[in-house]
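The next block holds one structure in the form of C-alpha coordinates; read it before the comments.
Here the complex is missing one protein chain, while the rest keep their positions.
Moving on, here comes chain A:
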Amino acid sequence: MSFHYTTPDFIVDRDERRCTQCQICVRQCANEVHRWHERGRKVVHDDRKCVNCHRCVLTCPADALTIRKFPNEYRANANWTDHYIDSIYKQAATGSVLLSGMGTDKPYPIYWDHLLLNASQVTNPSIDPLREPMELKTFLGRKPDALSINDGKLAEALPPQLELDLPIMFGAMSFGAVSLNTMTSLARAAERMGTYFCTGEGGLHRDLYQYGAHTITQVASGRFGVHPEYLEAGAAIEIKIGQGAKPGIGGHLPGEKVGMDVSLTRMIPEGSDAISPAPHHDIYSIEDLRQLIYSLKEATEYRKPVAVKIAAVHNIAAIASGAARAGADIIVIDGFRGGTGAAPLRTRDSVGIPIELALAAVDQRLRDESIRHQVSLVVAGTIRCSSDVVKAIALGADACYIGTAALIALGCHVCQNCYSGKCNWGIATQRPELTERLDPDVGAGLAANLLKAWAHEIKDMLGGMGINALESLRGNRLMLRGIGLSEKELEILGVKHAGE
(Lines give C-alpha, C1' and ligand atoms only; values in the text may rest on other atoms or scores of the structure.)
Protein backbone atom coordinates (compact mmCIF):
# COMPACT_ATOMS: atom_id res chain seq x y z
CA MET A 1 0.00 0.00 0.00
CA SER A 2 1.40 3.37 -1.01
CA PHE A 3 1.92 6.11 1.53
CA HIS A 4 -0.35 9.15 1.56
CA TYR A 5 0.06 12.48 3.31
CA THR A 6 -3.69 12.88 3.64
CA THR A 7 -6.40 10.82 5.24
CA PRO A 8 -9.36 9.73 3.09
CA ASP A 9 -12.17 12.28 2.93
CA PHE A 10 -14.79 9.76 3.95
CA ILE A 11 -15.06 6.54 5.83
CA VAL A 12 -17.24 3.68 4.71
CA ASP A 13 -18.99 2.13 7.65
CA ARG A 14 -20.20 -1.38 6.80
CA ASP A 15 -22.39 -2.98 9.42
CA GLU A 16 -21.07 -6.53 9.22
CA ARG A 17 -24.12 -7.84 11.10
CA ARG A 18 -26.41 -6.55 8.34
CA CYS A 19 -24.22 -7.08 5.27
CA THR A 20 -25.28 -10.19 3.33
CA GLN A 21 -22.24 -10.08 0.98
CA CYS A 22 -24.65 -9.63 -1.95
CA GLN A 23 -22.10 -7.38 -3.72
CA ILE A 24 -24.64 -4.92 -5.06
CA CYS A 25 -22.38 -2.15 -3.75
CA VAL A 26 -19.49 -3.60 -5.74
CA ARG A 27 -21.53 -3.36 -8.92
CA GLN A 28 -23.03 0.04 -8.11
CA CYS A 29 -19.83 1.94 -7.35
CA ALA A 30 -17.95 3.15 -10.42
CA ASN A 31 -15.28 4.57 -8.13
CA GLU A 32 -14.43 0.99 -7.18
CA VAL A 33 -14.69 1.65 -3.47
CA HIS A 34 -16.22 -1.79 -2.81
CA ARG A 35 -14.48 -4.96 -3.88
CA TRP A 36 -15.13 -8.68 -3.47
CA HIS A 37 -12.27 -10.24 -1.58
CA GLU A 38 -12.09 -13.76 -2.93
CA ARG A 39 -9.87 -15.29 -0.25
CA GLY A 40 -11.72 -13.68 2.61
CA ARG A 41 -15.09 -14.45 0.93
CA LYS A 42 -16.41 -11.01 1.75
CA VAL A 43 -16.87 -7.49 0.46
CA VAL A 44 -14.12 -5.06 1.45
CA HIS A 45 -13.76 -1.38 0.69
CA ASP A 46 -11.22 1.38 0.05
CA ASP A 47 -12.29 4.55 1.87
CA ARG A 48 -9.89 6.64 -0.13
CA LYS A 49 -11.86 6.22 -3.36
CA CYS A 50 -15.20 7.22 -1.84
CA VAL A 51 -16.78 10.53 -2.98
CA ASN A 52 -19.83 10.26 -0.70
CA CYS A 53 -22.40 10.13 -3.49
CA HIS A 54 -24.68 7.81 -1.44
CA ARG A 55 -25.26 5.44 -4.33
CA CYS A 56 -24.15 2.35 -2.38
CA VAL A 57 -25.94 3.49 0.76
CA LEU A 58 -29.24 3.87 -1.05
CA THR A 59 -28.97 0.71 -3.14
CA CYS A 60 -27.89 -1.53 -0.26
CA PRO A 61 -30.87 -3.83 0.32
CA ALA A 62 -29.75 -4.53 3.89
CA ASP A 63 -29.17 -0.91 4.90
CA ALA A 64 -25.70 -1.98 5.95
CA LEU A 65 -23.79 1.05 4.69
CA THR A 66 -23.17 4.50 6.13
CA ILE A 67 -20.69 7.03 4.78
CA ARG A 68 -19.23 9.42 7.30
CA LYS A 69 -16.75 12.23 7.18
CA PHE A 70 -13.36 10.85 8.09
CA PRO A 71 -13.06 11.74 11.76
CA ASN A 72 -9.39 12.68 12.00
CA GLU A 73 -8.72 16.39 11.96
CA TYR A 74 -5.56 18.39 11.98
CA ARG A 75 -4.79 20.34 15.10
CA ALA A 76 -7.29 23.19 15.17
CA ASN A 77 -6.02 26.14 13.22
CA ALA A 78 -8.21 28.92 11.88
CA ASN A 79 -5.72 29.73 9.11
CA TRP A 80 -4.46 26.33 8.09
CA THR A 81 -7.69 24.41 7.81
CA ASP A 82 -7.86 20.86 6.48
CA HIS A 83 -8.74 22.10 3.04
CA TYR A 84 -5.62 24.19 2.54
CA ILE A 85 -3.27 21.62 4.03
CA ASP A 86 -4.70 18.78 1.95
CA SER A 87 -4.66 20.91 -1.20
CA ILE A 88 -0.97 21.59 -0.76
CA TYR A 89 -0.19 17.89 -0.32
CA LYS A 90 -2.12 17.16 -3.49
CA GLN A 91 -0.43 19.87 -5.55
CA ALA A 92 3.01 19.04 -4.19
CA ALA A 93 2.48 15.46 -5.30
CA THR A 94 1.14 16.25 -8.78
CA GLY A 95 2.09 19.77 -9.82
CA SER A 96 -1.46 20.10 -11.16
CA VAL A 97 -4.30 22.58 -11.11
CA LEU A 98 -6.98 21.64 -8.57
CA LEU A 99 -10.21 20.70 -10.29
CA SER A 100 -13.71 20.43 -8.92
CA GLY A 101 -17.28 19.99 -10.07
CA MET A 102 -20.53 21.85 -9.18
CA GLY A 103 -20.71 25.39 -7.85
CA THR A 104 -18.59 26.76 -5.04
CA ASP A 105 -19.15 25.19 -1.63
CA LYS A 106 -17.67 28.13 0.29
CA PRO A 107 -19.95 30.00 2.70
CA TYR A 108 -20.27 33.21 0.71
CA PRO A 109 -23.33 35.34 1.43
CA ILE A 110 -26.49 34.13 -0.28
CA TYR A 111 -28.57 37.24 -0.72
CA TRP A 112 -31.73 35.29 -1.50
CA ASP A 113 -31.66 34.40 2.20
CA HIS A 114 -31.41 38.08 3.14
CA LEU A 115 -34.42 39.15 1.09
CA LEU A 116 -37.97 38.89 2.33
CA LEU A 117 -41.13 39.00 0.25
CA ASN A 118 -44.18 41.09 0.94
CA ALA A 119 -47.77 39.93 1.40
CA SER A 120 -51.07 41.77 1.27
CA GLN A 121 -53.15 42.42 4.36
CA VAL A 122 -56.62 44.00 4.50
CA THR A 123 -56.34 46.47 1.60
CA ASN A 124 -55.44 45.10 -1.82
CA PRO A 125 -56.23 41.66 -0.46
CA SER A 126 -54.29 38.56 -1.38
CA ILE A 127 -55.49 36.36 -4.22
CA ASP A 128 -56.25 32.68 -3.87
CA PRO A 129 -54.48 30.90 -6.72
CA LEU A 130 -56.62 27.81 -6.23
CA ARG A 131 -59.66 29.59 -7.58
CA GLU A 132 -58.34 32.66 -9.39
CA PRO A 133 -56.39 32.61 -12.64
CA MET A 134 -52.69 33.33 -12.12
CA GLU A 135 -50.46 34.24 -15.01
CA LEU A 136 -46.86 33.02 -15.14
CA LYS A 137 -46.54 33.42 -18.89
CA THR A 138 -43.21 34.94 -19.83
CA PHE A 139 -41.91 36.22 -23.15
CA LEU A 140 -38.18 36.48 -23.68
CA GLY A 141 -36.78 38.66 -26.43
CA ARG A 142 -36.37 42.22 -27.56
CA LYS A 143 -39.46 44.37 -27.08
CA PRO A 144 -40.14 47.24 -29.49
CA ASP A 145 -39.63 50.87 -28.41
CA ALA A 146 -43.30 51.52 -29.05
CA LEU A 147 -46.32 49.63 -30.35
CA SER A 148 -48.27 50.89 -33.29
CA ILE A 149 -51.73 49.45 -33.57
CA ASN A 150 -54.05 49.37 -36.57
CA ASP A 151 -57.63 48.16 -36.21
CA GLY A 152 -56.83 46.60 -32.89
CA LYS A 153 -53.91 44.66 -34.32
CA LEU A 154 -50.17 45.20 -34.14
CA ALA A 155 -49.05 47.14 -37.19
CA GLU A 156 -45.54 45.73 -37.10
CA ALA A 157 -44.41 42.23 -36.29
CA LEU A 158 -42.80 41.81 -32.88
CA PRO A 159 -39.17 40.73 -32.78
CA PRO A 160 -38.94 36.95 -32.21
CA GLN A 161 -39.85 35.88 -28.68
CA LEU A 162 -39.53 32.73 -26.60
CA GLU A 163 -42.83 31.92 -24.93
CA LEU A 164 -42.56 30.28 -21.50
CA ASP A 165 -45.44 28.93 -19.44
CA LEU A 166 -43.38 29.52 -16.32
CA PRO A 167 -40.26 31.61 -15.74
CA ILE A 168 -37.86 28.70 -15.30
CA MET A 169 -35.70 27.02 -17.94
CA PHE A 170 -33.03 24.33 -17.78
CA GLY A 171 -29.62 25.95 -18.13
CA ALA A 172 -26.78 24.96 -20.38
CA MET A 173 -25.29 21.55 -19.65
CA SER A 174 -23.49 20.05 -22.59
CA PHE A 175 -23.62 16.55 -24.00
CA GLY A 176 -20.28 15.26 -22.88
CA ALA A 177 -20.49 16.87 -19.47
CA VAL A 178 -23.83 15.15 -18.90
CA SER A 179 -25.28 12.01 -20.42
CA LEU A 180 -27.76 11.80 -23.26
CA ASN A 181 -30.37 10.40 -20.88
CA THR A 182 -29.94 13.50 -18.71
CA MET A 183 -30.47 15.80 -21.68
CA THR A 184 -33.41 13.75 -22.90
CA SER A 185 -35.00 13.95 -19.44
CA LEU A 186 -34.67 17.74 -19.41
CA ALA A 187 -35.80 18.12 -23.03
CA ARG A 188 -38.95 16.10 -22.38
CA ALA A 189 -39.65 17.95 -19.15
CA ALA A 190 -39.22 21.29 -20.95
CA GLU A 191 -41.65 20.19 -23.62
CA ARG A 192 -44.16 18.94 -21.08
CA MET A 193 -44.01 22.11 -19.00
CA GLY A 194 -43.91 24.64 -21.83
CA THR A 195 -40.38 25.84 -21.31
CA TYR A 196 -36.87 25.35 -22.74
CA PHE A 197 -33.62 23.57 -22.13
CA CYS A 198 -30.24 24.78 -23.33
CA THR A 199 -27.89 22.38 -25.11
CA GLY A 200 -24.69 23.81 -23.73
CA GLU A 201 -21.78 23.95 -26.09
CA GLY A 202 -21.60 20.28 -27.01
CA GLY A 203 -23.99 20.26 -29.96
CA LEU A 204 -27.40 18.63 -30.24
CA HIS A 205 -27.67 14.86 -30.37
CA ARG A 206 -29.74 13.55 -33.30
CA ASP A 207 -32.28 12.02 -30.94
CA LEU A 208 -33.00 15.47 -29.45
CA TYR A 209 -33.85 17.31 -32.68
CA GLN A 210 -37.47 16.33 -32.09
CA TYR A 211 -37.52 18.66 -29.06
CA GLY A 212 -36.24 21.60 -31.14
CA ALA A 213 -39.23 23.81 -30.36
CA HIS A 214 -38.15 23.65 -26.69
CA THR A 215 -34.43 23.88 -27.27
CA ILE A 216 -31.96 26.72 -26.99
CA THR A 217 -28.84 25.83 -28.95
CA GLN A 218 -25.56 27.18 -27.68
CA VAL A 219 -22.57 28.50 -29.60
CA ALA A 220 -19.31 28.77 -27.68
CA SER A 221 -15.69 29.45 -28.58
CA GLY A 222 -15.05 25.84 -29.65
CA ARG A 223 -18.10 25.90 -31.98
CA PHE A 224 -18.65 22.22 -31.34
CA GLY A 225 -21.42 20.73 -33.47
CA VAL A 226 -22.39 24.15 -34.85
CA HIS A 227 -23.74 24.03 -38.40
CA PRO A 228 -26.77 25.51 -40.17
CA GLU A 229 -29.09 22.64 -39.28
CA TYR A 230 -28.14 22.92 -35.61
CA LEU A 231 -28.76 26.66 -35.61
CA GLU A 232 -32.14 26.08 -37.25
CA ALA A 233 -33.07 23.26 -34.88
CA GLY A 234 -33.70 25.31 -31.76
CA ALA A 235 -36.08 28.10 -30.81
CA ALA A 236 -33.26 30.46 -29.84
CA ILE A 237 -29.47 30.61 -29.97
CA GLU A 238 -27.27 31.37 -26.99
CA ILE A 239 -23.72 32.64 -27.36
CA LYS A 240 -21.65 31.53 -24.42
CA ILE A 241 -19.15 34.15 -23.41
CA GLY A 242 -18.75 33.21 -19.79
CA GLN A 243 -19.84 30.86 -17.05
CA GLY A 244 -20.40 31.86 -13.43
CA ALA A 245 -18.41 28.98 -11.97
CA LYS A 246 -15.35 29.87 -14.00
CA PRO A 247 -15.42 33.40 -15.37
CA GLY A 248 -12.51 34.01 -17.70
CA ILE A 249 -11.82 30.30 -18.06
CA GLY A 250 -12.69 28.12 -21.01
CA GLY A 251 -14.06 24.61 -21.20
CA HIS A 252 -12.11 21.45 -21.59
CA LEU A 253 -13.81 18.11 -22.11
CA PRO A 254 -11.17 15.43 -21.64
CA GLY A 255 -10.73 12.91 -24.44
CA GLU A 256 -11.89 10.06 -22.18
CA LYS A 257 -15.42 11.45 -22.38
CA VAL A 258 -15.39 11.82 -26.15
CA GLY A 259 -16.83 8.47 -27.15
CA MET A 260 -18.67 7.75 -30.37
CA ASP A 261 -21.91 9.57 -29.56
CA VAL A 262 -20.21 12.65 -28.14
CA SER A 263 -17.84 12.63 -31.10
CA LEU A 264 -20.74 12.56 -33.56
CA THR A 265 -22.58 15.34 -31.78
CA ARG A 266 -19.60 17.61 -31.22
CA MET A 267 -18.22 16.71 -34.64
CA ILE A 268 -14.71 15.98 -33.43
CA PRO A 269 -12.70 12.74 -33.52
CA GLU A 270 -13.27 10.14 -30.81
CA GLY A 271 -10.88 10.43 -27.89
CA SER A 272 -9.65 13.93 -28.71
CA ASP A 273 -9.86 16.70 -26.13
CA ALA A 274 -12.62 19.20 -26.79
CA ILE A 275 -11.01 22.53 -25.94
CA SER A 276 -13.07 25.71 -25.69
CA PRO A 277 -10.63 28.50 -24.98
CA ALA A 278 -11.69 31.22 -22.57
CA PRO A 279 -12.18 33.90 -25.20
CA HIS A 280 -13.81 33.58 -28.57
CA HIS A 281 -10.70 34.38 -30.56
CA ASP A 282 -12.75 36.46 -32.94
CA ILE A 283 -14.29 38.61 -30.19
CA TYR A 284 -12.22 41.41 -28.77
CA SER A 285 -14.85 44.14 -28.50
CA ILE A 286 -18.55 44.87 -28.30
CA GLU A 287 -18.43 45.39 -32.08
CA ASP A 288 -16.99 41.90 -32.54
CA LEU A 289 -19.73 40.48 -30.31
CA ARG A 290 -22.23 42.29 -32.48
CA GLN A 291 -20.69 40.62 -35.50
CA LEU A 292 -21.19 37.16 -34.03
CA ILE A 293 -24.73 37.95 -32.89
CA TYR A 294 -25.69 39.20 -36.33
CA SER A 295 -23.96 36.33 -38.11
CA LEU A 296 -26.29 34.03 -36.19
CA LYS A 297 -29.30 36.24 -36.95
CA GLU A 298 -28.39 36.30 -40.62
CA ALA A 299 -27.87 32.54 -40.64
CA THR A 300 -31.36 32.04 -39.20
CA GLU A 301 -32.99 34.92 -41.06
CA TYR A 302 -33.85 36.90 -37.93
CA ARG A 303 -36.41 34.30 -36.84
CA LYS A 304 -34.78 33.41 -33.52
CA PRO A 305 -33.83 35.49 -30.52
CA VAL A 306 -30.10 35.46 -29.80
CA ALA A 307 -28.99 35.30 -26.17
CA VAL A 308 -25.58 36.19 -24.78
CA LYS A 309 -24.51 34.40 -21.62
CA ILE A 310 -22.00 36.20 -19.44
CA ALA A 311 -20.56 35.47 -16.02
CA ALA A 312 -21.35 37.87 -13.17
CA VAL A 313 -18.14 39.82 -12.71
CA HIS A 314 -17.22 43.19 -11.27
CA ASN A 315 -18.25 45.39 -14.20
CA ILE A 316 -21.27 43.32 -15.07
CA ALA A 317 -23.60 46.31 -15.53
CA ALA A 318 -21.41 47.91 -18.19
CA ILE A 319 -20.82 44.55 -19.87
CA ALA A 320 -24.54 43.80 -19.99
CA SER A 321 -25.21 47.25 -21.41
CA GLY A 322 -22.64 46.54 -24.11
CA ALA A 323 -24.20 43.16 -24.88
CA ALA A 324 -27.63 44.79 -25.19
CA ARG A 325 -26.23 47.40 -27.54
CA ALA A 326 -24.45 44.67 -29.49
CA GLY A 327 -27.87 43.32 -30.39
CA ALA A 328 -28.47 40.58 -27.83
CA ASP A 329 -32.18 39.84 -27.42
CA ILE A 330 -31.64 38.02 -24.15
CA ILE A 331 -28.80 38.38 -21.66
CA VAL A 332 -28.09 35.44 -19.42
CA ILE A 333 -26.15 36.32 -16.28
CA ASP A 334 -24.55 33.42 -14.46
CA GLY A 335 -23.65 34.15 -10.85
CA PHE A 336 -20.42 32.97 -9.28
CA ARG A 337 -22.13 30.29 -7.19
CA GLY A 338 -23.29 28.67 -10.46
CA GLY A 339 -22.57 25.06 -11.29
CA THR A 340 -20.13 23.41 -13.64
CA GLY A 341 -19.05 19.97 -14.77
CA ALA A 342 -15.46 20.93 -14.08
CA ALA A 343 -13.72 24.12 -13.04
CA PRO A 344 -10.35 24.99 -11.62
CA LEU A 345 -11.11 25.10 -7.90
CA ARG A 346 -9.42 28.40 -7.10
CA THR A 347 -11.25 30.12 -9.92
CA ARG A 348 -14.55 28.57 -8.92
CA ASP A 349 -14.15 29.68 -5.34
CA SER A 350 -12.68 33.13 -5.89
CA VAL A 351 -13.77 34.72 -9.16
CA GLY A 352 -16.97 36.62 -9.90
CA ILE A 353 -19.80 38.10 -7.86
CA PRO A 354 -23.13 36.82 -6.53
CA ILE A 355 -26.01 36.73 -8.99
CA GLU A 356 -28.32 38.79 -6.75
CA LEU A 357 -26.00 41.82 -6.79
CA ALA A 358 -25.22 41.37 -10.49
CA LEU A 359 -28.90 41.17 -11.39
CA ALA A 360 -29.84 44.24 -9.38
CA ALA A 361 -26.95 46.23 -10.86
CA VAL A 362 -27.71 45.18 -14.44
CA ASP A 363 -31.45 45.78 -14.23
CA GLN A 364 -30.85 49.24 -12.76
CA ARG A 365 -28.20 50.12 -15.32
CA LEU A 366 -30.37 49.09 -18.26
CA ARG A 367 -33.26 51.11 -16.83
CA ASP A 368 -31.03 54.14 -16.32
CA GLU A 369 -29.99 53.88 -19.94
CA SER A 370 -33.59 53.36 -21.11
CA ILE A 371 -32.70 50.11 -22.86
CA ARG A 372 -34.18 47.63 -20.41
CA HIS A 373 -36.95 46.74 -22.88
CA GLN A 374 -34.41 45.88 -25.54
CA VAL A 375 -33.29 42.75 -23.73
CA SER A 376 -34.72 40.10 -21.47
CA LEU A 377 -32.68 39.09 -18.44
CA VAL A 378 -32.27 35.46 -17.50
CA VAL A 379 -30.38 34.72 -14.31
CA ALA A 380 -28.61 31.61 -13.12
CA GLY A 381 -26.21 30.53 -10.42
CA THR A 382 -27.91 28.88 -7.43
CA ILE A 383 -31.60 29.22 -7.95
CA ARG A 384 -32.44 26.64 -5.29
CA CYS A 385 -36.19 26.93 -4.82
CA SER A 386 -39.31 28.74 -5.93
CA SER A 387 -38.81 31.70 -3.58
CA ASP A 388 -35.38 32.30 -5.11
CA VAL A 389 -37.20 32.55 -8.44
CA VAL A 390 -39.77 34.99 -7.06
CA LYS A 391 -37.05 37.15 -5.51
CA ALA A 392 -35.08 37.13 -8.75
CA ILE A 393 -38.13 38.27 -10.70
CA ALA A 394 -38.77 41.05 -8.18
CA LEU A 395 -35.13 42.13 -8.49
CA GLY A 396 -35.60 42.48 -12.24
CA ALA A 397 -35.12 39.10 -13.91
CA ASP A 398 -37.45 37.96 -16.67
CA ALA A 399 -36.72 34.29 -16.06
CA CYS A 400 -34.28 31.92 -14.35
CA TYR A 401 -32.14 29.06 -15.51
CA ILE A 402 -31.73 26.09 -13.20
CA GLY A 403 -28.95 23.57 -13.62
CA THR A 404 -27.89 22.01 -10.34
CA ALA A 405 -31.49 22.00 -9.06
CA ALA A 406 -32.58 20.11 -12.17
CA LEU A 407 -29.79 17.56 -11.75
CA ILE A 408 -30.69 17.05 -8.11
CA ALA A 409 -34.24 16.31 -9.28
CA LEU A 410 -32.71 13.60 -11.48
CA GLY A 411 -30.87 12.06 -8.55
CA CYS A 412 -27.62 14.04 -8.29
CA HIS A 413 -26.26 13.98 -4.75
CA VAL A 414 -23.93 16.98 -5.24
CA CYS A 415 -20.73 15.05 -4.54
CA GLN A 416 -18.80 17.52 -6.74
CA ASN A 417 -17.02 14.85 -8.75
CA CYS A 418 -18.75 15.49 -12.09
CA TYR A 419 -15.38 15.89 -13.81
CA SER A 420 -14.38 12.30 -13.04
CA GLY A 421 -16.82 10.79 -15.53
CA LYS A 422 -17.78 8.17 -12.95
CA CYS A 423 -21.11 9.60 -11.83
CA ASN A 424 -22.88 6.75 -10.10
CA TRP A 425 -26.23 8.42 -10.68
CA GLY A 426 -25.74 8.21 -14.44
CA ILE A 427 -25.82 11.97 -14.91
CA ALA A 428 -22.32 13.37 -15.42
CA THR A 429 -20.92 10.37 -17.24
CA GLN A 430 -20.80 8.73 -20.66
CA ARG A 431 -20.21 5.17 -19.46
CA PRO A 432 -23.14 3.10 -20.76
CA GLU A 433 -23.41 0.94 -17.61
CA LEU A 434 -23.86 4.16 -15.63
CA THR A 435 -25.97 6.25 -18.02
CA GLU A 436 -28.57 3.47 -18.18
CA ARG A 437 -29.27 4.10 -14.50
CA LEU A 438 -31.22 7.21 -15.44
CA ASP A 439 -34.35 6.31 -17.39
CA PRO A 440 -35.30 9.41 -19.39
CA ASP A 441 -38.99 8.69 -18.93
CA VAL A 442 -38.56 8.68 -15.17
CA GLY A 443 -36.17 11.62 -15.33
CA ALA A 444 -38.57 13.71 -17.40
CA GLY A 445 -41.27 13.08 -14.81
CA LEU A 446 -39.02 14.11 -11.94
CA ALA A 447 -37.82 17.31 -13.61
CA ALA A 448 -41.33 18.21 -14.74
CA ASN A 449 -42.64 17.61 -11.23
CA LEU A 450 -40.06 19.98 -9.82
CA LEU A 451 -41.21 22.73 -12.18
CA LYS A 452 -44.85 21.95 -11.46
CA ALA A 453 -44.28 22.21 -7.73
CA TRP A 454 -42.33 25.44 -8.03
CA ALA A 455 -44.99 26.93 -10.31
CA HIS A 456 -47.62 26.22 -7.64
CA GLU A 457 -45.46 27.83 -4.98
CA ILE A 458 -44.74 30.85 -7.15
CA LYS A 459 -48.46 31.32 -7.68
CA ASP A 460 -49.03 31.08 -3.93
CA MET A 461 -46.44 33.76 -3.21
CA LEU A 462 -47.72 35.98 -6.02
CA GLY A 463 -51.27 35.62 -4.78
CA GLY A 464 -50.08 36.46 -1.29
CA MET A 465 -48.71 39.73 -2.62
CA GLY A 466 -52.04 40.45 -4.29
CA ILE A 467 -50.51 40.02 -7.71
CA ASN A 468 -52.13 37.82 -10.35
CA ALA A 469 -49.57 38.13 -13.15
CA LEU A 470 -45.86 37.59 -12.90
CA GLU A 471 -45.38 40.58 -15.20
CA SER A 472 -46.55 42.83 -12.37
CA LEU A 473 -43.78 41.55 -10.13
CA ARG A 474 -40.94 42.07 -12.62
CA GLY A 475 -38.50 44.58 -11.20
CA ASN A 476 -41.01 45.42 -8.48
CA ARG A 477 -38.46 45.80 -5.70
CA LEU A 478 -41.03 47.30 -3.37
CA MET A 479 -42.11 43.71 -2.83
CA LEU A 480 -38.69 42.99 -1.31
CA ARG A 481 -37.11 43.97 2.00
CA GLY A 482 -33.56 43.26 3.10
CA ILE A 483 -32.72 41.59 6.39
CA GLY A 484 -29.30 41.78 8.01
CA LEU A 485 -27.75 43.75 5.16
CA SER A 486 -25.49 46.78 5.15
CA GLU A 487 -26.52 50.15 3.73
CA LYS A 488 -24.31 49.49 0.72
CA GLU A 489 -25.79 46.07 0.03
CA LEU A 490 -29.30 47.52 0.28
CA GLU A 491 -28.30 50.32 -2.06
CA ILE A 492 -26.96 47.91 -4.69
CA LEU A 493 -29.97 45.62 -4.35
CA GLY A 494 -32.24 48.66 -4.51
CA VAL A 495 -34.39 47.47 -1.61
CA LYS A 496 -35.36 48.89 1.74
CA HIS A 497 -34.53 47.20 4.99
CA ALA A 498 -37.21 45.17 6.73
CA GLY A 499 -39.26 47.49 8.92
CA GLU A 500 -38.85 50.46 6.59
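As a convention for this text, a contact is a pair of C-beta atoms (placed from the backbone, for glycine too) under 8 Å apart; a residue touches a chain by one contact, two chains touch by 3 or more; residues count from 1.
Basically, contacts and distances are computed from a predicted model.
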Practice problem: Out of "Nal1 C-terminal domain-containing protein", "ABC transporter ATP-binding protein", "Glutamate synthase (NADPH) GltB3 subunit" or "NADH-quinone oxidoreductase subunit M", flag the one the UniProt entry gives for the chain missing from this complex. | Solution: "Glutamate synthase (NADPH) GltB3 subunit"
Quiz item: In the full complex, which of A:Val97, A:Ala213 or A:Ile483 touches the chain missing from this view?
Solution: A:Val97
Quiz item: Which listed residue (A:Ile275, A:Val313, A:Cys385 or A:Leu490) would be found touching the missing chain in the intact complex?
Solution: A:Ile275
Exercise. Tell me which residue among A:Thr7, A:Gln23, A:Ser263 or A:Asn468 touches the hidden chain in the full complex.
Key: A:Ser263
Exercise. Kindly state which of the options A:Leu345, A:Val378, A:Ala447 or A:Leu493 is in contact with the chain not pictured.
Key: A:Leu345
Quiz item: If the hidden chain were put back, which of A:Ala62, A:Leu231 or A:Cys385 would touch it?
Solution: A:Leu231
Quiz item: Which positions on chain A touch the chain that was left off?
Solution: 87, 90-91, 94, 96-100, 221-223, 226-229, 231, 252, 254-255, 263, 267-269, 271-273, 275, 277, 281-282, 291, 294-295, 298-301, 342, 344-345, 416-417, 419-420
